[in-house]
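Of the protein chains in this complex, one is absent; all others appear in place.
What follows is chain A.
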Amino acid sequence: MNMKYSYYPGCTLKTKAQDLEKFALDSAKTLGVALQEQKEWQCCGAVYPLATDEIATKLSSVRSLAEAYQKGEKLVTLCAACHHVIKRVNEDMKHKEDIRKKVNNYLQLPNDYEGECEVIHYLEMLRDEIGFESLAQKVKKPLKNRKIGAYYGCLLLRPSKVMKFDDPENPSIIEDFIKALGATPIIYPYRTECCGGYLAIDQKDVVEKMTQNIFESASKYGVEEIVTACPLCKYNLEISGFGDENNISISYFTELLAEALGVK
């Protein structure tokens, strides 16, 4: 297998979430996947600009999308927030004429960009390009007897008509991933609930209540470890302290992958 992709890391993966990236890149190498980091990627802005009149905040995503398209490659993301922003901006470029026109007028690329690039999250790459069955065959150290709960959060799943990641109410991609690594996935009700996200900066009390609900749910169903794809989810879950109280550890899904592939 020799697969080649453009890769968009994002700001947090170069600083506070280096583990998310390191384990992903090491695992990709083992899986025969070449992830070529884009040369001049810019911060995606972390939140998708929801107002219809915001254009400038979408430009950085388009630059990355257009560059990957120029190279004829799919664009792989790793951070849930980056994926959300870039995927939704791409959808705007495909379907919103007003935005497409203004962005192209501003960027003056060699060719107008119209949402042609396909952007996929690393998990989608594992599921749809490599396949969980092939992944399972490459596992060197199966994570036997580990009870792992997927924490999806919001950004990969919703709005599902744009993200098209999985069933927004009852997803299975991370559970299937956990199963492929030889561990036992635990389904608990709050796995798709919001952790509070950026409220961490201003309203820690609201975040505390939201993360408490998630841990109570996970604990009740016997989860011993939580995995996530989002640095901010991981931070909110960790800082709450409920993980320590309930003996539930929190890690990135890529750490699990690297461990099972024997490259941790």
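One rule holds in what follows: a contact is a pair of C-beta atoms (placed from the backbone, for glycine too) under 8 Å apart; a residue touches a chain by one contact, two chains touch by 3 or more; residues count from 1.
By definition in this document, contacts and distances are computed from a predicted model.
Chemist: Which choice in "Sugar ABC transporter permease", "NADH dehydrogenase subunit G", "Thiocyanate hydrolase subunit alpha" or "Heterodisulfide reductase subunit C" gives the name that UniProt lists for the one chain left out?
Modeler: Looking only at the record, the undisplayed chain corresponds to "Heterodisulfide reductase subunit C".
Chemist: Looking at the full complex, which residue from A:A68, A:L135, A:A200 or A:I226 touches the chain that isn't shown here?
Modeler: The missing chain is touched by A:A200.
Chemist: What is the set of chain A residues that contact the non-displayed chain in the whole complex?
Modeler: Contact residues on chain A toward the absent chain are 10-12, 15-17, 43, 45-47, 49-53, 57, 79, 81, 154, 157-160, 168-169, 193-194, 196-203, 205-206, 209-210, 213, 230-232, 234-235, 238-239.
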